[in-house]
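In what follows, a structure is listed as structure tokens, so that the remarks can point back to it.
Removed: one protein chain of the complex. Kept in place: all other protein chains.
Presenting chain A:
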Amino acid sequence: MMRRTWWIYLIAVLGLVAVAAPFVWMLLGSFKTQGELLQVPPTWLPQNATTENYDALFSKANFPRYFLNSGVVALVVTAGNLTFCSMIGYALAKLNFKGRNGLFVLVMATLMIPGMVTFVPLFVLVTNAGLANSYPGLILPFLVSPFGVFLMRQFFLGLPDDLIDAGRVDGSSELGIFARIMLPLTRPALATLGILTFLGSWNNFLWPLVIAQTEDKYTLPVALALYSTGQNAQNFGLLMAGAVVVVVPVLVIFLAFQRHVTKGIAITGLK
């Protein structure tokens, strides 16, 4: 048995190395000095491990603030997407009303327009609404995503109508059917949507950059770009240390949700 499968492990290990090596390099690099990072040939292990990059990072007075901003924005955006996308997706998949297909086409159409095209009009709109430099300005434009609606609709389509009928026969309200019967069944889709939305919001750079007019509304990626990139030189060590700090919450979120994602794949396989 072992003889036949050893090469599968070999390929898996090679894949793991390819995926993990940049992260290990980033982690080790965050303990190197700028001189060592630029050294040729490059080194793996830090020769003189130093925490000066982390010291520099956390000595920037506002660092906890950027972390808080990023966290608040990402969590609210994720919560909004989970709530609204599932509601809209459910309506588009399971409720019969006039113009349903037209609405769905409209949602799909917005999915096909590249974000860069709507970027400036969106910015003008948000600014004219007086939301520049505020949390609502950072959050509102991303509270519902057409992609999320599409994802949830497709998932709801795969669930049998009989469940809804059974709920109605037993006298549950329409909201009750949605919240207590249908929504719990979409947990794998919700987990996927949650991870993708959180990642997207956490890493978003351009929007927070233009909408935040003062430093106290900056998010982590903006602050990181601010402190590590100069006009003529980059502070690579600081960049690595910052990237490590930025990656940690994403890893935590992923570990928390990944069980559900794999479960989702398993369920789809059984159908």
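Note that in this section a residue touches a chain if its C-beta (ideal position, glycine included) is under 8 Å from a C-beta of that chain, and two chains touch if they have at least 3 such contacts; residues count from 1.
Going forward, contacts and distances are computed from a predicted model.
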- Message: Can you match the unshown chain of the complex to its UniProt protein name from these: "Iron ABC transporter", "ABC-2 type transport system permease protein", "Extracellular solute-binding protein" or "Cytochrome bd-I ubiquinol oxidase subunit 2 apoprotein"?
- Response: "Extracellular solute-binding protein"
- Note on the structure: Missing-chain contact among A:Asp55, A:Asp165 or A:Glu215 belongs to A:Glu215
- Item | Hidden partner interface residues of chain A, rising order | 34-35, 38-40, 116-117, 119-121, 123-124, 127-128, 132, 205-206, 209-210, 213-215, 222, 225-227, 229-233
